[in-house]
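The complex appears here without one of its protein chains, the remainder shown in place.
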Amino acid sequence: MNRMWKIFVKGLVAENPLLMLMIGLCSSVAVTSSVSNGIGMGLAMTFVIVFAEFVISLFRKLIPSDARIPIFIIVIAAFTTMVDLSMQAYFPALSKSMGVFIPLIVVNCIIMGRVEAFASKEKPLDAVVDALGMGLGYTWVLIGIATLRELLGNGSLMGARIMPESFQPILFFTLPPGGFMVFALFISLNLWLKRKMAANAVVAKEAA
Amino acid sequence: MKKDILRLGIALALFAAGACAALAVVYTVTEPTIAGLEREQLKASLQDLFPDADSFDAIEGGLESSVPGVTVTGAWKAGRGDATLGVAIKASASSYGGDAVMLVGVSTDRRIAGARVMTLSDTPGLGANAVNPAYFVDKTAKKTFPGQFAGKLINDAFEVKNDVVAISASTITSKALTSIVKEAGLVGSAWLEGNASGGTR
Amino acid sequence: MNVILITLGFSAALAFILGAALGFFKEKFKVERDPKIDQVRDALPGVNCGGCGYPGCDGYAEAVAKGDAPVTKCAPGGKAVADALGGLMGVNASSEDTVAVLLCHGTKDVAPVKGEYVGVKTCRAAKLSSGGTKLCPYGCLGYGDCVSVCQFDALNMGEDGLPHVDYEKCTGCGMCIKECPQQILSSVPRARKGSVVLCSNRAVVKATVMKSCKVGCIKCEACVRACPEQCITMVNGVPVTDYSKCTSCGICVQKCPTKCYKLVQADVFGDEIVSGDTTD
Amino acid sequence: MSTKTFKGGAHPPERKDRSASSPIEVLRNVTQVVIPVNQHFGAPIQPLVKVGDQVKRGQKIADADGRMTVPLHASVYGTVKKIEPRMQANNLEGLAIVIEPLPGDEAVFMPTLDPFSCSREEALARVREAGIIGVGGAGFPAHVKFAPPPNKPIEYVIANAAECEPFLTIDERVMEESPEDFIDGIAIVMRITGATKGVVGLEDNKIHLVPILEKAIGQKASGLDIVVQLLRTKYPQGGEKMLITAVTGREVPSGGLPMDVACVVSNVGTLKAVSEAFRKGKPVIDTGLTVTGGACETPKNLFVPVGMLVQDLFPDVVRYDEKKLRRLVMGGPMMGPAVPSMQVPIQKNTSGVLLMDAAEAKVYEEGPCIRCGRCMRACSCRLSPALLNVALKAGDLDEAERIGALDCIECGTCSFVCPSHIQLVQRFRIGKQLVRAKKQKEAQRAGK
Amino acid sequence: MPANNLLLSSSPHVYTGVTPQKLMLSVIIALTPVSVYGVVLYGLPALLAIVVSIATAVASEAAFRAVTKQDVRIGDLSAVVTGLLVALISPPSIPLWMVAMGSFAAIVLAKEFFGGLGANPFNPALIGRAILLMSFPAAMTTWHVPFQGISDATTGATPLNIVKMGGTIADVGQGFVANGLATASDYGSTLWTLFVGNRGGCIGESSILLILVGFVFLLAIRAISFITPVAMVGTAFVASWALGMDPVYGALSGGILFGAVFMATDYSSSPVTPLGKAIFGAGAGLVTVIIRRFGGYPEGVTYGILMMNAVAPFMDKLRVKKYGFVAPAKPAAKEAAK
Partner (left out) sequence: MNLAKIFISALLIDNIVLMRFLALCPFIGMSIDVSKSVGMGLAVTFVTVIATVVTWPLYTFVLLPLNLTFLKILVFILVIASLVQLVEFYLKKNVPGLYASMGIYLPLITTNCAILAVTFDNISKGFNLIESVVYAVGVALGFMLSLVLLAGVRDRLKTAPIPKFLQGTPILFASTSLLAVAFMGFSGLIK
């Protein structure tokens, strides 16, 4: 259990795909102008990574290494298309507002990276846990960024106005420059968190 | 080398076949819903413009915008029984942040039956207020920007800031949308004149 | 059902063609290159994300194989890949494990400065413009050029105005030794027994030394005479120990009137250097 | 007469008035001299005397073979007391010969030599034997400078009479008091180098010297084409590159020497020494300097024996206020090194001793570069100091070299004008070292 | 305890008395006439905007540097300049909290994030303005008629806006007369009114005359080089003419002159080399005109300068030939080798 837990949590901060590894960045700025988009994207992504890791881990012994990249692509693309179609069918508004970014999950480096580095070598269950950790690590960052951006840029959360009437939305936050700036601050926050955790670990070690 | 080719080819083909089979299944399930959604959305908009109509027939050809900036992309005849109530024109023009698409209803009495903005990618808080149902250009009458066109005569002047209330600080958006409405009105009424002169009214 | 069949046929055919083409071209366009690159390449995740700052995994693999790039740059691969690459590239296991030792103990309060230095605050600048800032022209200038080049955070400028080496962190890379304009950092075997003189003052005259530093080597040669193994000789005016003969008896440490000797003891080196405390 | 100049530069306050009118005092009586053996730019030389030897004034006491060497002479009659490393004016330790004077004055000079009838080789040998080095700058051996390779003919001999450093007035006094020697020196160097034109480059703050010099030219060198050229008073007008450009319009190519544009530039003091070496057979054993500065109560121009310690000037020759003294500079305030004590010898190329008070030697903290571009405007070599500084900070030595690190003449104009008081030149000196080391390494690698 | 009280230092040992603080002070002095005139035109609101903006700028800088444990150096006055400029390029009716936000963004996001004085690649005040403009486009494009106070009744379009929206220069002139800002509406007197500055616009940009006074002052004390402003206004002049706009009118209206004199010359965000300055100015002028002519805004100075800020690092490579420059004789050498 402990081992599983470790696989799971590393995706949240220490090896957070967005903030530490700096891959799969595009969607993090693009879809985070509103919280609902952030959640939608996060879940879509989590779905794809979980199933892709699972399937590939399951078949890992059958995949010839020379053709592994195309095969990974096929698997990921299939799940991405499924998400895309389902969203179009059941969440048309969300699907519309995220536009091309759902299909682009297919080239999200996080998925390829984890599939290659983890799923193709480990057991299916571990792969799923790893995928969940990565997916949630990705999702919390999206939601965090989106919360700040929607709150300040639109005065609302999930589309519901929550700032007082007198608050004038600061459009900067919903526009591209604001997205980049907030993202910059999140990375720096995460670095700080990580440093803090490392420092705590040292203190703990010394105490022990 | 031959063996390699075959091996890779088959492996890839197998995976692709598997993946696509799964996909095809999902597709067959979702496809009707997606297609249905689009149709329903259009229908709802049309119905919204002509609440009394019971049939909408697509009109093929013969509808051309005469001003360069505006393009007509579709038209539907709204009918109730045999009677023609009016036409709905889908038209687009370039606005601040890209193309804007509107659906404009023209009734047989040469009035704008109503106007709806289908697509608009202008700035939130500015141009995008055109699609904000809570943004009123006339606060007392609670009229939205597209809402103000309902009932307007085609031959009226459509001068932004004089006859048409502009969205504040968004003259460009206002002008673009207004030009669509005006042109759609002209095109629609011309068609009505040619094809439905014997309307019920 | 129709859709499913078409889909299957189409995609299987497409994939087969592509797969076959891949197999074909792979052979056909094979380029000879250093097998090491391929080894490294295989250890990488192959994500081609460019996060390493090299053009793709291949580019990075090449740089690593040539030794131009550190092994820790692959973000998707994380630590596991870094370790794997480290293993592949092999750590230089042959060289002896050394650490840097500062051959000067002229702290602020015992080695006076010539005047107030107001130039660029680096050792090199002070040396170049004013021949150093201390009365002793050979001692540590204390502006920490060495500290700033240490990649391992093993050097810290102490309150006493001298850099202190953290022997646990020091990897013996020698960067600081190269950087020091006074050339008073010296590479000392971590595990070797022996003694070092913590002074580099080459002035031949006792009076000159005494004027410039209270703890400088005054060339009395008491250590040379006292050493039972006769392993100390004066080189350029500074006593130097021959480690191969030294038994770490500590007599030189006791005899030195200015206490410039430190005993380098194999067993305690990692934790501390015993500095003349045999007499304290 | 038109005034010429170069592009760039700056105007530090001159402050020459305090010593400009005081006649040169010649000093003989000293208690000891500490003569650094290697005062020239080039290969080191070795002492020819031992501790305990008695030496006569003018006697050769150190020498070596080799082209880039010049001999050294005793500046007093006395006993060699010590030969040991001593602090020199450049803040580094170097071998020095310490001599304690004996009563009386026994001197040995060389026989006189007519520079215009002897052979060129004889003349060059005399220049070397007299221990003449450039006293206006780095101490370059004069006999080397006067003998460029045959494919580099010399057209101009330019006497560097700019004295652009603030405070210093010794060149001015020398020209005023012995213009004939100075002009004679130009004529001799023209003879040795085969130059056809002689030019005295004079900053226009010394315009009153023009008639004196022209009279001397008429008397001493009437047949020769020697003119006095007025130059705008601006620092560093006396830098040889700037001087050449102002006088001839030519630019010394990057990495090149004045001889590449057919010029030889020599300082007033150097030229006077040349004249004396021939006419009196006298080697360089005295040096002229200005002692001045805010902490100096009696500013003076002096001739003192080479090797005299600065501390021996006080209080008998010059008086200063110890409380006011904050910075002791050997040379001018723009280029001279600050030294930490008075136990520093006056060398052949020491042109001044500055006793700066707190107001003059105000200390500023370095600030961040605000990119004001003042340094770029001021740089006499049209370099880009602000960018060079950035390149060095980034450790980009290739870029530093491209920007012209090695072309920097270390004049200090950029540091002088920088509002953020960034120690640009000091960094550039280090940068030049690093760039040279890098080039050397590359050359080595290429050679392999 | 030094052996004596002599200073050890590297030459040179003397300095000019110029400091960053004095340079910034000179810019403040050069901005004083336009600031005072802005207050004359719009009264108390303009004054308050200026005061609040400066106070916020200085306070943000001090706070940021204190919090990040760096030396607080508000004494160099650069934050005052930035704060003052943010206010001067804002409309007179700007709410005070808004101008404060602009100053904050300018100082924190654009300046201190990048290392403070001299290290910022983008012009802080313009970043502040651009962020305000994109955040509050309505408030940032509400203009007022001079001398009539700030109220809903006195809003009026600025000269550039009138022309952007299809009006003519004659319309502008008539507007001046209608508002009592000019006595005649012919072309000449319209231009004269623009030159003197009796027109709506940002607080500090109206009076070309006073801007020129500041320009001459800055030139005289050699705080700025003439190259950038001249290149910028000159290029804009030529480009507007080429694109069929009235170049004189273009130069006198909008913020181009203010921008060219006070903002394109910002040390840290513009090139240091002369050639770089020329291209920088020309580029800024060109982009300004392109935006004026084709863009979504009536005025493009902000973006013209910011765009060139982005390119400025490359212009530092355009150095003057150094003294004694000799072209490397590589090709010849290679041929010889062959």
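Letters A, B, C, D and E mark the chains as written, and numbering starts fresh at 1 in each.
Heads up, the rule we're going with is that a contact is a pair of C-beta atoms (placed from the backbone, for glycine too) under 8 Å apart; a residue touches a chain by one contact, two chains touch by 3 or more.
All of these numbers come straight from a predicted model, not from anything done at the bench.
> Can you list the shown chains that the omitted chain is in contact with?
When the entire complex is considered, the left-out chain reaches A, B, C, D, E.
> For the chain left out of this view, which of A:L125, A:A184 or A:A201 touches it?
Of these options, the touching residue for the absent chain is A:A184.
> Which residues does chain D use to touch the chain missing from this display?
Those residues of chain D that touch the unshown chain are 368, 390, 393-394.
> For chain C, which residues lie in contact with the unshown chain of the complex?
3, 6-7, 10-11, 14-15, 18, 21-22, 25-26, 28-31, 47-53, 55-59
> In the whole complex, what residues of chain E lie against the chain that is missing from view?
68, 70, 109-110, 112-116, 119, 121-122, 127, 130-131, 134, 287, 290-291, 294-297, 300, 302-304, 306-307, 309-314
As a convention for this text, only the chains that are shown with their structure count from here on.
> Indicate, using Cα centroids, the chain positioned nearest the centre of all protein chains shown.
So the chain sitting closest to the middle is E.
> Computing the C-alpha centre of each chain, which chain sits at the greatest distance from chain C?
That would be chain B.
> Do you know which chain D residues sit against two or more other chains?
337-338, 340-341, 363, 423, 426, 429
> For chain A, write out the residues touching at least two other chains, lowest number first.
Answer for chain A, listing residues that touch two or more other chains: 66-67, 70, 74, 171.
> Can you give me every chain pair that touches, using the contact definition above?
A-B, A-C, A-E, B-C, B-E, C-D, C-E, D-E
> Inside the complex, what are the residues of chain C that reach chain D?
Of all residues in chain C, those touching chain D are 114-115, 118-120, 122, 124-125, 128-131, 137, 203-205.
> Mind pulling up the chain A residues that touch chain E in the complex?
Counting only chain A, the residues touching chain E are 168, 170-172, 175, 177, 181.
> Can you tell me which positions in chain D touch chain C when the two form their complex?
Residues in contact with chain C: 84-85, 87, 90-93, 337-338, 340-341, 363, 366, 423, 426-427, 429-430, 433.
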